[in-house]
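Yeah, one chain of the complex is gone here, protein chain that is, but the others are all in their spots.
Letters A, B, C and D mark the chains as written, and numbering starts fresh at 1 in each.
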Amino acid sequence: MSLLKIRNLAVSYNGIPALKKVSFEINKGEVVSVLGPNGAGKTTLLRAISGLVKCEKESEILYKGKNIVGLQAYKIARMGIAHVPEGRQVFPDLSVQENLEVASVLTSLNRRSGKIQKVYELFQELNSRKNQPAGTLSGGEQQMLAIGRALVSDSELIMVDEPSMGLAPVIISRIFKTLRQIVQEQNLTLLLVEQNAKLSLPLSDRIYVLSQGRIVLSGTVDEVKDSDLIRQMYFARE
Amino acid sequence: METKDILQNLVSGIAIGSTYGLIGLGVVFLWQSIERINFANISSAMLSAYLFYTFYSEIGMGFFISFVLSVGIVALYGLGLRYLIHEPITKRGGGRLEFVVATLMICVLWLNVIIVFYGGLPKPFPPVFGKATDFVRFAGVSLPVVYFYIFLVVAILMAFLHFLLRKTLVGKSLRATAQNKEVAQLMGVNVNLTTSLAFMLSTTVVGIAGILLAPIYFVSLELGGGSIGIKGFSAAVMAGLIDPYGAVVGGILLGIIENFSTLFISSTYRDVISFLILVAVLIFKPKGIFVWSLHRD
Amino acid sequence: MILQAKNLTKVFGGVIANKEINLNVEEGTVTALIGPNGSGKTTFINQVSGVLKPTSGQILFKDKDITSLEAHDISRIGIARTFQKIRLFEKLTVIENVLVARRKFFKCGFLDIVFHTKRLKNEEKEQLDIALNLLQRLGLADEAWKMPGELPYGKRRALEIARALALEPKLLLLDEPAAGMTRNEFASIIDIIQKLKEQGITMLLVEHTMAFIRETSDKVYVLNFGEVIAEGTFEEMEHDPAVVAAYLGEESV
Amino acid sequence: MRVVNWKKILLIIALALVVVYPFLDKNDYRLYLANRALIHSILASGLVFLTGFAGQISLGQAGFYAIGAYTSAYITTRLGMPIILGIVCGILLSLGAGLILSIPSFKLKAFFLSLVTIAFGQIVYVLILNLQSITGGPYGFFGIPPMKVGQYYFDNKGYYYTFLIILVLVILIIYRIKNSYLGRSMFAINDDVIAAEVCGINSKQSKIFAFALSASLAGLAGSLYAHLAGFLSPEPFTFFESSNFVAMAVVGGLRNILGGTIGGVILTFLPEFLRFRGWENYYLIVTSLTVVLVVVFMPNGLGNIIFKLFRGKTHSHAIHKEITTLRKEKEGGTK
Partner (left out) sequence: KVALCAPFTGLGSILGDYIKKGAKLAVEEINSTGGVLGEQIELTVYDTAANPSTAMNVVRRALFSDKVVAVFGPNMSSAVLGVHQLAQQAKTPMLVGATSPSFRFTKVHNPFLFRLRADDDVKVSQLVKYAVDVLGIKKPGVIYGSTDYCLAALDVAKREFGARGIEIVDAEQIKEGEKDATGQLLKLKNAGFDGLIGLTHEPEAAVVVKQLRQLEIDVPIIGFSAWGVPAFTDLAGDAAIGVYSVQGFNPNDSELAVRSFVAHYKSKWGEEPSDPAQAYYDGIYLLAKAIEIANSTDGEKLAEVLSNQLEMYGVQGMLKCDEHHNFTSICYISQFDGESWTIIDKLH
């Protein structure tokens, strides 16, 4: 059964449509990538799922069979959907440790510190900055923290908006390795928005390509890998 | 001048300063949880004092019931501020300044409402915290009994708020909400609840303060604005609006500065002196005296 | 040498973000600054642009000491920058965002404003034209009257670059200009950078995308823990074991 | 050819009414109030500039108002100098105070700054109370000469036109500043200081300028008030008066060029009109309630509503008239 099923999702800003009747689904345990040029509506898609933007009437977002359209964002988060927003939005005046603690609200008490410890192991850069206000971290450190926050929650579906943005190559490969690992180990589901197709494709089971608010291409990685569209968009110079 | 007198002056300064700190606690708490300065919060002190006066002295209810009732009503007042003022302003795109003006005017509104119902005359506060002539004397220094209740409550509230904000998940969620409401929601924080909590707790704190301060400030309009408001605000700001401890220390510092400028410089210019010191502190330590860490962009 | 940093050091509390950095930028070239996260690249740019004051050391621009100048003075003598975390004027329209940076080209004074002279009107019109042209060059002409908040990430980046260019800088500091772009989008940024280079604008850029660095840079500096650990051409750096270990990782991208 | 534009006609009628008002209403009390409203409008316009355009807060504007008032009073009454000199000195002195007060604004964020301004207001107030030899202290300052031209001593009518002209000039100047590169720079600083600095804008200079301008306008308003009233006492210069001024700016609309005027007029007349029989206690409740309601339900101020009525839609603030026309040309060209 599909974990997340979206039908006719439409979103518009001030009357200008950003998503036009998008439909797709994600099965449990899958890694799905969403690709698309700037302004395609990728971020909007994630924001609509987590309840941060209003959808048009006919939209349907079924999570575990339950329609979550119109629910408040925190309720959606509590159902097990984690969202790493675009542009590393940390709580600037909270320390690194406190940022992670707030994110562990939904985790059962006895596992919180263990999960936080895991994040520090994954991102040693953060370990030495536990008590630094997150607003003073470097760009990449903030991005690590933002991803780390999603990892400490007990969510089943993790949506990540451009995780590689601003990270050093070593870290990026580390992150993608980790993502692959935890998806397998903990039977998580991952919805990935990532411009770096070279990184995200090997990780993904299926791919959707968005353009101007519509899904223009979809399929398993092998099906779409050689399509002109993908080549042109992501591997043009190689 | 005898050392005994100087000691007495110091103790009195600490005492009056702790009343500023008590109001400052509410200011810091609200700032930490929604990043707003709420002048209407100052009215909570006056409202709870008048309510307590009505329940206890006029209707004749017991101390405990009167206390709980008045503080409870003031807590609801906090909720009202949220839904009737904060939310509509935010929804219509108003910012902090609009909120400040609205709450300032609410402050004025309450003053006038009290005048209509109770008149402008200050009312004597019932001697629940000792009579006007009850003093504790020690080492040549004396203090009205009520201050010991105040010290106790200041200590408790300060520790409680500090613990809440810094050590509990609820407090951290409150602060997270203040800094980024949207992302806090993504973490599963019930922003709705935390915001209500922030408003209610801050009015409750100031409401409790009101009842305790009434023996000193009388059940009067002065509890609802003017100098105590500005001084409570100063106490909080001196401490950078960061920490409950800071608010209390800031308040006490202010009290001491005031009393010593009276004693050694001039009673006429004491406000000028204490405000100049305040401004100097702010210029040299723009984020408050207890804040050292540098923030960047 | 258009820019020289001499023993530049910046300390935050206990953290040494920049440690005695010596760095030179040759006029007319594109120099890249790379390094792991938190190695002090943004801190370096912040100091050159005057946003942060160095703890010690010196910054020379065209052989003049600019260490103690304020940010607005530095931007006026020809150093412009973009921010890693985009900072646009969200309450101004796109075109106004660019016009703000044209401030230094206005010659009219306060009295011109009060009396609303012809001269001022002409100047405003002139600057508006220049701004519109700039937007056109960066593919933002259709968005000129929108608010920045309505733009997707990529266009916000482009707008930030347009705003920096509006200062007509000699030296342009770019902090991760290609972050969050698809490949063919950053191809267009590479184009822009090459065009600017042809126009004689010197650039210092911070990027984590190696393909981007490879295509654009003449020289690369590598930072680690606030120190320069290597410098040279991209090819040299790509194979420098220290750089690979600290930054690129084994399976380099 | 064109349909008659009734909005324009209405506007012209309204303007005409403003101009001939003193001849229509013989009531000395209302005319006096109108004069006070004009003074408040001048001051509140300065606040609109400071807060709405430059993003700085002042809860101590009554301090500048007082400095202007007492300076002019002292110079004209005690030193016997001409009134115009008194007013100029009043403006200069409050400008000086504004310059000093702008220094903390370099470092302090909004609410820390607002406390400094409150402190400034309090300090001025205490000084008025205690510098009795200069200000008369709580007894008040008496015998301030009225304005005159030649042998004509101003009555309320004379004041009305003088103040009206001053107000119009003030608004015109603020309007032009707002729509110039200066105004744009201010909005930019307001949005993001560091980004603005990097764009070559001297944020300190802008803040100094904003404080100086609003302080001078408050000083000007104060010295006009001194001559209109003929006597001064400390009470009109308290913190609550300062917050009343801010309320005027907000009620009128902080981002609206006429915000100060609209707020100034409304908040001067409203409490007076509410002095119905038997309402001596209630009128202030109603006034403050009105302000609360306006702020809560129209945080952009009444000015915006009025503008909307006349324009159909509001302008996004810093869009210049020329820019708009140019834009239309450009759009027309591409189509």
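Keep this in mind: contacts are C-beta pairs under 8 Å (C-beta built on N, C-alpha and C of every residue); 3 or more make two chains touch, one makes a residue touch a chain.
From a predicted model like this one, the values you see are computed outputs, not experimental measurements.
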{"item": "Interface partners of the hidden chain - shown chains only, full complex considered", "value": "B, D"}
{"item": "Candidates B:Glu98, B:Asp243 or B:Asp271 - the one touching the absent chain", "value": "B:Asp271"}
{"item": "Of B:Val71, B:Leu111 or B:Leu174, the one touching the omitted chain in the full complex", "value": "B:Leu111"}
{"item": "Touching residues on chain B - with respect to the absent chain", "value": "1, 5, 8-9, 12-13, 15-16, 19, 111-112, 115, 119-124, 127, 131-133, 135, 142-144, 216-218, 220-222, 226-228, 255, 258-263, 267-268, 270-271"}
{"item": "Missing-chain contacts mapped onto chain D", "value": "27-30, 32-33, 36, 129-130, 132, 137-140, 142, 229-231, 233, 235-236, 272, 275, 277-278, 280-281, 283-284"}
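Quick note on the criterion: only the chains that are shown with their structure count from here on.
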{"item": "Between the pairs A-C and A-B, the one where more C-beta pairs touch", "value": "A-C"}
{"item": "Centre distance in Å when chain A and chain B are each reduced to the mean of their C-alpha atoms", "value": "43"}
{"item": "Between chain D and chain A, distance of the C-alpha-averaged centres to the nearest whole Å", "value": "50"}
{"item": "Residues of chain D whose C-beta touches two or more other chains", "value": "194"}
{"item": "Numbers and ranges of chain C residues touching at least 2 other chains", "value": "12, 51, 83, 85, 87"}
{"item": "Residues of chain C that touch chain A when the two form their complex", "value": "12, 15, 35-43, 84-86, 150-155, 176, 179-185, 187, 208, 210-211, 215, 246-249, 251-253"}
{"item": "Complex interface listing, chain B residues touching chain A", "value": "169, 172-173, 175-176, 179-180, 182-192, 293-297"}
{"item": "In the complex with chain D, residue positions of chain C that touch it", "value": "49-51, 70-72, 75-76, 80-81, 83, 87-93, 95-96, 99-104, 106, 110, 113-114, 116, 120-121, 124-125, 127-128, 132, 144-145, 163, 166-167"}
